[in-house]
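The complex is shown incomplete by one protein chain, all other protein chains being positioned as in the whole.
Then we have subunit A:
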Amino acid sequence: MTLLSAKDLGKAYRTYRSEWQRIARWLGIRINPREEHWVLQHINFVINAGEAIGIVGQNGAGKSTLLKMLTGTLQPTTGEVQVNGRIAAILELGMGFNPELTGRQNVYHAAGLMGFNAQEIEAFMPDVEKFAEVGEYFDQAVRTYSSGMQMRVAFAVATARRPEILIVDEALSVGDSYFQHKSFDRIREFQEQGTTLLIVSHDRSSIQALCDRVLLIEGGTVIKDGAPEEVMDFYNAIIAEKENATVQVHTLADGTVQTRSGSGEATIDSLALYNEADAPIEFVSVGQSVSLKIRVKVNQAIPELVVGYMIKDRLGQPIYGTNTHHLDKKMGALEANTELEYTFKFEANIGVGSYSIAVALHTADTHLNANYEWRDLALVFNVINSDKVPFVGSAWIQPTVECVQ
């Protein structure tokens, strides 16, 4: 079922020679604006029930404008948004709270603002009070609340009833970590019951943990719409993109998409995992000692070289990453045609599953400065449990057990 669709959505801010011309236009006089500034253009997508969609993009790409048009606070200039169901947004928690009123009165007010009538509010008030867990403070003025308490009440009222579409803007960090887990659980619960999630975030891991589809907005339009891994890799590549840099996307044999970017002064020649006997391996036992060997070719003289790698799980969430800057093995100025071999030796204390390694060549401590090459899914390997006791999870943290009776 289609829950929400955007057809050729666009938003332009118009300026007139004088504001009076704008006003004259309402009275039926035809006047052309002096300037039209398009923030968003040609946005098309369809969202179905139960999907979880991430919206990513750099600052100023138009994410907020898009969200405002989806929720209906901003009128689109072209196209239309069709919504079948109620949209709730956890955008600005505590919006419209009056500090002089009690928590309960504010919940009444906020819920009224969301369009609930008195009976409905009365019906879910006990749940809101219970969920917020602010105790006696619920009947005291909000100005006496800590900011965390205010967030709790605000989150509780924003999610008092399951909406068909829930928009979450970065605000996954609600209050203390206990409440974060609690609010996260509620979001998951809604999702299981069929709520579509729209999540705006810069945080790759929360996007990849929650979403099954990601829209990438760049320059006022959706430039990519696909699986989280693929889109997030592309997004990272865009961030790292510098002048003369290229972004290449390859589809690998197994159908996954590999993103490569970089300016090319230094390139990754080869990389592979080796066991202690120096034989290349594809399967790694839990806890096995392995070496990651990366051969780098310097094509043009560069002032500095840092090599970094990141192990990611099947969902693309980072498991472990570091680089030679942090490991204190940074190389200074390098001549063209130099070849280097790096060996990273570590114990694979990670859980059973499939992992990938992304590799980056850059300067300083992140790839955001100069980015020579960035390669996602550069290597894929599997971890199996051949000699350890059975366990679950992504980390191998073997305990010793003692039991006293």
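Here, a residue touches a chain if its C-beta (ideal position, glycine included) is under 8 Å from a C-beta of that chain, and two chains touch if they have at least 3 such contacts; residues count from 1.
Simple rule for what comes next: contacts and distances are computed from a predicted model.
Choosing from "YeiH family protein", "NADH-quinone oxidoreductase subunit J", "Cytochrome aa3 subunit 2" or "Transport permease protein", the protein name stored in UniProt for the chain missing from the display reads "Transport permease protein". Of the candidate positions A:Gly79, A:Gly112 or A:Gly353, contact with the unshown chain belongs to A:Gly112.
Across the entire complex, the residue among A:Ile31, A:Leu74, A:Ile281 or A:Ile319 in touch with the chain not shown is A:Leu74.
Taking the whole complex into account, subunit A touches the unshown chain at residues 13-14, 19-20, 22-23, 26, 68, 71-75, 87, 91-92, 95-96, 98, 100-101, 105, 108-109, 112-115, 117-118, 121, 141.
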